[in-house]
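Omission of a single protein chain aside, the complex is shown with its protein chains in their original locations.
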Amino acid sequence: MEKITLASQLLQYLITGLTVGSVYAMVAVGFNIIYNVTEIINFAQGEFVMLGGLIMVFFHVAVGLPLILAFPATVILVTLVGMLLDRLAIRPIRRPSVLTLIIATIAASILIKGAAMFIWGKDPYDLPAFSGRNPITFLGAVIQPQYFWVIGFLVITAIALSIFFDRTIIGKAMSACADNADAASLVGINVKQMILLSFALSAGIGAVAGITVTPISLMEYDRGVMLAIKGFGAAILGGLGSFPGAILGGLIIGSIESFGAGLISSGYKDAFALLVLMAVLFFKPSGIFGDIEISKIKRF
Amino acid sequence: MTLRRISIIATICLFGVGLLINPAQAFKGTYKVGAVFSVTGRTSFLGDPEKKTAEMIAEQINNAGGINGHKLELIIYDSEGDATKCNLAVKKLIIKDKVCAVIGPSLSGTSLAVLPVAEKNKTPLISCAASYKIVHNEKTGKPYKWVFKTPQTDTMAVEAIYSHLFKRGLNKIAIISVTSGFGASGRGELIRLAPTYGMTIVADEKYGPKDTDMTAQLTKIKGKTPQVIVNWSVGPTQVTVLRNWRDLGMSSIPFYQSHGFGSRKNIELAAGAAEGILCPLGSCNIAGLLSASHPQKDVTMKYSKDYKAKYNESLSSFGGHAWDALQMVVQALSNVGDDKAKIRDYLENNIKDFVGQHGVFNYSSNDHNGLSKDAFNMVVVKDGDWFLAD
Partner (left out) sequence: MLRIAKLPIAIFALFIIIFPWIARQIPAIEHYTDIMVFAGIYCLITIGLSLLMGYTGQISIGHAAFYGIGAYVSAILTVRYGLNPWACMCIGMAVTAAVALLVGAPSLKLKGHYLAMATLAFGIIIFIIFNEETEWTGGPDGMAGIPGLSIFGFDLDSVEKYFYLVWGFVLAAFVFTVNVIQSGTGRALRAIHASEPASSAMGVDVFRFKIMIFVYSAVLASLAGSLYAHYLNFVNPSTFDLFFSIKLLIMIALGGMHNIWGAVIGAGLITFLSYEWLHYFEEFDVIVYGAILLLVTIFLPNGLVGVPGIVKGWFRR
């Protein structure tokens, strides 16, 4: 085997970083959708990713549905789980404070994880890559075809969301709730339905992330937590509530991990990403694209 | 009270009486043995097969009339891989449940956390974890009095791999390991023993137990052009490493896995990427490959057949550690009864040529692990199955 050049290595780190970062970015976008409407950080966000992967395995591998059917079926099912989460765990809370809402989503995350353990057991599951496993070589770096799917779905998600929030009535109504819920309800927007919708959307995006990443990383019942933390980090780094911020944050964290592992120390790669995150916050307390107004005082 | 309620209560009472007067077998008494495994949590792949194995053995023994007419009562607690929880569970087994011996815990960390408890309460404990520190008191240079263990140490696995590499004339190695207890301990031994076998370590990379992709680490390794890659991990990420290795076109570099790869499930999950992978495995993983004259042939074949029949899944090597530990306790119980000190002495002095799942054990006052280097066989994956490597 010929020696790999440094340039090819760097390119490889970038490609890997962007792919892993795309997954974080999708999780971060999910955080933001719910946060924008409700100011809740939904710690069960990672469980949507896990469910997306495992339900997809069920539909595609166990039931044998073709990709084109299994994909939407999975997204719909996870979306329903997201709506149930709102109905059963979030809405019944009578006097919500930020901490009670955090605890409620943590409790929900524990419940979903436990249920997944019962349904699928503790073993990891594999999903065939969407377009085969023959890697493509590009300037000495290797690209798995699945990488394109992951990055591609991030792009599609971003475009679809920006059309939704800027061009559709419902999207605009959701944005209005984000700006001022009381005012939104005064002009006749059903805030409760908007919250439900935000959970549905966010769960759907989580499912997409899970479906696309499973062929790369496999999926098992307890993988959600780590993804949620990385996604939360990405959302905060980019600035809570900002979609471009979430995507940029995800890609930055993924890249730091990859370059950190390749160039400095793979044992400390997660620490590098978090150190950069803390450093950014200390200089810009509301994240890269965050609005200082949005980070207004929260009570716990 | 309505008639319906009366009839329901009557039925329940009848069933209750039925249960009382109809014990499956009349036992003289019970022998209580405790067990602590990480049945759930992040290291459930260890504790789950261990618990299933122990329950299966207890059931088999009790169906066959128990130990000298005594029922074997197995009390299993789940440590979830948590040191605090494990420590509490072992104390509870000893103080409240009054067991005569404890098997487990599953992890090196949790075993070290309960070691003082076993010593202080003078209760024999047979750990199912790898680290040699469990049976080696650094202050005295001898084993702890009450603590034994069944799994091979990482040292033995590393020696098996290094001997094999030495034979092939390969000496430029790259290490990649998971940042868990298992990975860190194996990595430590790989580094410590490298000079003895003339190995040069050109790369030493790590990844987290829940990481998505290890392409970056492997790319770095690729740049260092090693002759061999040795991966030390358990759980799903070791499969991801394999796939990344193949996708990066690194298949020309031989890939060695640790004994943590010892489950057929991993070969399936690797989706073809496991072809040609080498790893050291205990006999229980490869019962079918052993020659008919192999001392462990019978016990390993029986275990693998029983396990498959009861749980409808192929066994992993970890269950075998619990098999070894529990069967030793059972042998001690049938010879000396449930006195803790006698069980300890029996284990130390009378476990000789004990044919287990992972080797033939010989405990002594200087060796509470009782296995030799040849407890491992080098195995290669061919056509999706294990074969003995030359």
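Letters A and B mark the chains as written, and numbering starts fresh at 1 in each.
Just so it is clear, contacts are C-beta pairs under 8 Å (C-beta built on N, C-alpha and C of every residue); 3 or more make two chains touch, one makes a residue touch a chain.
Note that the structure is a prediction, hence the values are computed from the model and not measured.
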Which of A:Phe130, A:Phe148, A:Phe164 or A:Tyr268 contacts the chain that the document leaves out: A:Tyr268
Contact with the hidden chain (one of B:Val33, B:Leu74, B:Val99 or B:Ala113): B:Ala113
Contact with the hidden chain (one of A:His60, A:Lys113 or A:Arg223): A:Lys113
Among B:Thr123, B:Ser185, B:Gln238 or B:Asn377, residue touching the chain not depicted: B:Ser185
Residues belonging to chain B that touch the chain removed from view: 39-40, 77-78, 81-85, 87-88, 91-92, 95-96, 108-109, 112-113, 115-116, 131, 133, 138-139, 179-181, 183-185, 188
Absent chain, residues of chain A that touch it: 35, 41, 89, 92-100, 102-104, 106-111, 113-115, 117-118, 229, 232-233, 236, 240, 267-268, 270-271, 274-275, 277-278, 281-282, 285-287, 295-300
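Please note the rule applied: only the chains that are shown with their structure count from here on.
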Separation of mean Cα positions, chain B and chain A [Å, integer]: 36
Chain B partner contacts - residues on chain A that touch it in the complex: 1, 3-4, 6, 9, 12-13, 15-17, 19-20, 23, 117, 122-124, 126, 128, 133, 135, 137, 141-142, 144, 213, 216-218, 220, 222-223, 225-226, 257-259, 261-263, 266-267, 269-270
Of all residues in chain B, those that touch chain A in their complex: 40, 42, 44-45, 48, 179, 205-208, 210-213, 215-217, 219-220, 222-223, 225, 235-236, 239-240, 243, 247-250, 252-253, 265, 268-269, 271
